[in-house]
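To start, the structure itself, in structure tokens.
Only a single protein chain was left out; the remaining protein chains are all shown in position.
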Amino acid sequence: AEKRIALVVKALGIGFFEAAAKGAEEAAKELGDVEIIYTGPTDTTAEGQIEVINALIAQKVDAIAISANDQDALVPALKKAMDRGITVISWDSGVAPEGRQLHLNPSSNPLIGNMIIKLAADHLPDGGDVAVLSASATATNQNIWIEEMNKVKDNYPGINVVATVYGDDLADKSYREAQGLMQTYPDLKAIIAPTSVGIVAAAQAVSDAEKAGQVNVTGLGLPSEMAGHIASGASKSFAIWNPIDLGYSATMLAYNLSTGAAEAKPGAEIPMGRMGKLTLNDSNEGAMADPFVYDSSNIDDFKDIF
Amino acid sequence: MSLATPDTGAQGRQIPDRLKSPLQRFLVSWELLLLVVAVAVFTLNSFASPYFLDPWNLSDATFNFTEKATIAFAMGLLIISGEIDLSVASIIALSSTAMGFAVQMGADTPVLVLIGLGTGLLCGAFNGFLVTGFGLPSIVVTIGTMSLFRGISYIVLGDKAYTGYPSDFAFFGQGYVWWVISFEFVLFALLAIVFAVILHKTNFGRAVYVVGNNPVGALFSGIRVPRVKFALFLLTGLMSGVAAICLTSRLGATRPSIAFGWELEIVTMVVLGGVNILGGSGSIPGVVIAAFVMGMVTFGFGLLNVPGIVMSIFIGLLLIAVIALPRIAHRVLAKRKA
Amino acid sequence: MIRSLMKSRETILAGAILVLVLAIATRFPGFVAPSNLANVFNDTAPLIILALGQMVVILTRCIDLSVAANLALTGMVVAMLNMAMPGLPVPVILALAICLGALMGLANGLLVWKLDIPPIVVTLGTMTIYRGIIFVISGGEWINAHEMSDAFKAFPREVVLGLPVLSWIAIAVVIGFIVLVGRTPLGRAFFAVGGNPHAAVYTGINVGLTQCAAYVISGALAGLTGYLWVARYAVAYVDIAGGFELEVVAACVIGGISIAGGIGSVGGALLGALFLGIVKNALPVINISPFWQLAISGSAIIIAVAFNATSNRTKGRVILKKAEHAA
């Protein structure tokens, strides 16, 4: 029979997740007998996702692959799903271990943490002040990356992280926060935004303040959204993994678990089609691939893809 | 002749008690209209999705509205009295934060419940004090406290979350009393009855209507208007505390963004239930039916994987249509007659 | 006497803003640099424009909770239009945005006027409907900077005589409102309808029509702001300006516009918006943790409102001769 796999995202309409949905459809086509249900709340709340999950449980879908708005609050609902025989995995933004069978990290967290500060440092040979513009204060993955970044920041002498502010993944709020940063720290050299919404808004704020070239905006973003800012010089480079691959992998994993072709346990290697295999660690987590850096040399090749 | 036995002589005309029987009134009532809508939604849902008519699914669906309805009952009374509380969702956040904090201190379930309710009461008292003590308009005061209460949660929690609630605490939001009947649903049903009795059968309920219709007249009739309003803010705070307990228990975690945006959904529920937003009229049965309608619409659309925001178009249309249609019908009928 | 009291209420608010700015200046002198103040004003411009629109609605005893949704929907429509027809000149886009916003305001107004549905219910309903429509027409997709034409994005930031166009538009709206509210029959009708709707009927003012006009004005300004917002932040999506309607109402209330209708002034709305704008801009600058922001603005609203109310408290009628002189 046809397998129905639900791809639940933080909120509908975000370019990153739309791209992931494309990947999921790609995987479905490859697998043949899979129907993808792409869904999610319209604002990034846990309660919204719980309502979505309840509806999915009621439809008796075969698997749920979720990018969580809250790693703890979703646990009871997802547990209920697993109790009713539904395969549950998390991807991108994780759920606490008791609420899912495995978690797919887009990349390894320490690697991302290092990457975002390195991107800033690469263009600051003499060091200087940098600030972080994050998504909401409750976003699981951003917090982990910032934590990882702080662990390694001593490897970059002269780089001085002066503040962390939150733009709540809202373009206008992020824009104002970026403005505030530039006012508070006149010597600011770089803004690190490990969120695709924040990085665009920050770059826009930098161009508007006519500080392109003075303040470098970097972090994690989508090539399609960042192309203009690379061209203007507000951003010299940024990184991202391929969200299409991420959606594709999540679908593959969910499929393999729900058909029983694989089992999620520490050390297991679970196939994910063209992306190879996912190796699980002690808490059933695995990383998909390394982040990839985009700059003026390669952005044109990707900006029309995602 | 004494005052106790007034002169029943021929001078006075006999005035009948009622012009219309209670049944006649029901037949033109808002509640009946809502009931029709509810039945229609239910029927449509069961045709639209094969999964709808499943006891477990229906039981799951009730979680979509039980917590909000808990607050909507008290909010209904508050709105009838001519006030409003937009801070309810923020009270949930603060109440939940207080409970989470207590968990870290090692509190057990009974203590948590007390703390949840107590925080709700305290917030309600603060709103009530500002409104009745300073004579401020409640819509403005509670826009302020809405930011303040949630702001305090953010100050306490920042980007952290409280978890680790005791396992027996999970009963309030996840437990079942019998078969598919959840604790939350039983609580909802009990509160519906309690609030219906308070509003429709007690002196206090009468005072709520009087205050909503004419606060000055109420004062001149010996009703202690500030006390009534204060009590209603307390009650709304308390019910927000109850909802906080259920929601926290259901989520098993507290973040400052919990229940974000619920205030408008709750007000929508109350208004859909036929409570006059300007105060003075409304009923609890209406709010109960409205809660079912909203819950079933959300769940029905959810089963069809329609995004929440599209549902909200429907709720918005419903809100306007349910109020507009009777008026249009009335007008058309009046024209026909003329 | 009341007139001077109203004046003094605005003076007090202006004083409070001054104190606030000076206090910030002690911690961060750069904040009071003219360029930064101009920035803050520019940042607050959308709030000012919307607060003025909201003011006339509140004056007529109504409320418009749909402004932010109207803004977002108009913003999305013009952004999509720009994407489809990048060559469309900005004046055409401006006109379209204003008309579209006015149309949505008209929908509110007609529901209030013709069907007599309470304003808060109407706009609660249309708020969710307008937001939903954005999702439906955009499919939930974002429209990003690179998809918008340069002319489209440049208009609000174009600097004229030292200030961006966005600021100039806010200034123009303020001046327009001073004339509208003080010197036109419609402007006075707003006060009459809100002050005593019953009496307004007796003076031949069509209450419903006046309220409808207020909604159209508020809607048109929301539409205008919709374009400016989307162009300025160079992004359009379903949730832009989410929850902004409450901030707009808060600005009005802080500015002394009575939620019960009939009392208020352009100066009040302007100051109320500036007050909120300064608080919002100052917090990150003076390095207060973002987690404090919400609580501080909440307290500011409560204090401002309590202050307004106590300074406006009626002391009863003056009958005694000696009290008359004291008063």
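What to note about this one:
Order as written gives the chain letters A, B and C; numbering starts at 1 within each chain.
Criterion: a residue touches a chain if its C-beta (ideal position, glycine included) is under 8 Å from a C-beta of that chain, and two chains touch if they have at least 3 such contacts.
By our rule, contacts and distances are computed from a predicted model.
Chain not shown in the complex: UniProt lists it as "Ribose import ATP-binding protein RbsA", one of "Dihydroorotate dehydrogenase B (NAD(+)), electron transfer subunit", "Ribose import ATP-binding protein RbsA", "Ribonucleotide-diphosphate reductase subunit alpha" or "ABC transporter related protein".
The shown chains contacted by the absent chain are B, C, with contact judged over the whole complex. The chain omitted from view is touched by exactly one of C:I175, C:V201 or C:I288, namely C:V201. Of the options B:Y165, B:Y209, B:W262 or B:F301, the residue whose C-beta touches the omitted chain is B:Y209. In the full complex, subunit B contacts the hidden chain through residues 1-4, 6-8, 11-20, 201-206, 209-210, 213-214, 216-224, 280-281. In the full complex, subunit C touches the hidden chain at residues 1-3, 179, 183-185, 188-189, 191-192, 195-196, 198-206, 262-263, 315-321, 323, 327.
Keep in mind that, in the parts below, only the chains that are shown with their structure count from here on.
Look at where the CA atoms of subunit A average out and do the same for subunit C: the two points lie 36 Å apart.
Within subunit C, contacts with two or more other chains are made by residues 135, 140, 238, 291. Of all residues in subunit A, those that touch two or more other chains are 12, 42-43, 137, 166. Considering their complex, residues 86, 130, 134-137, 139-141, 143-152, 154-155, 157-158, 261, 264, 267-268, 271, 276-278, 307, 309-310, 312-313, 315-317, 319-320, 323-324, 327-328 of subunit B touch subunit C. The touching residues of subunit C, counted against subunit B in their complex, run 111, 115-118, 120-122, 124-129, 131-133, 135-136, 140, 238, 243, 246, 249-250, 253, 259-260, 289, 291-299, 301-302, 305-306, 309-310, 313. Interface of subunit A with subunit C (complex): residues 11-15, 18, 42-43, 137, 163, 165-166, 170-172, 175-177, 179-181, 183-184, 186, 200-201, 204, 208, 224-225, 227-229, 303.
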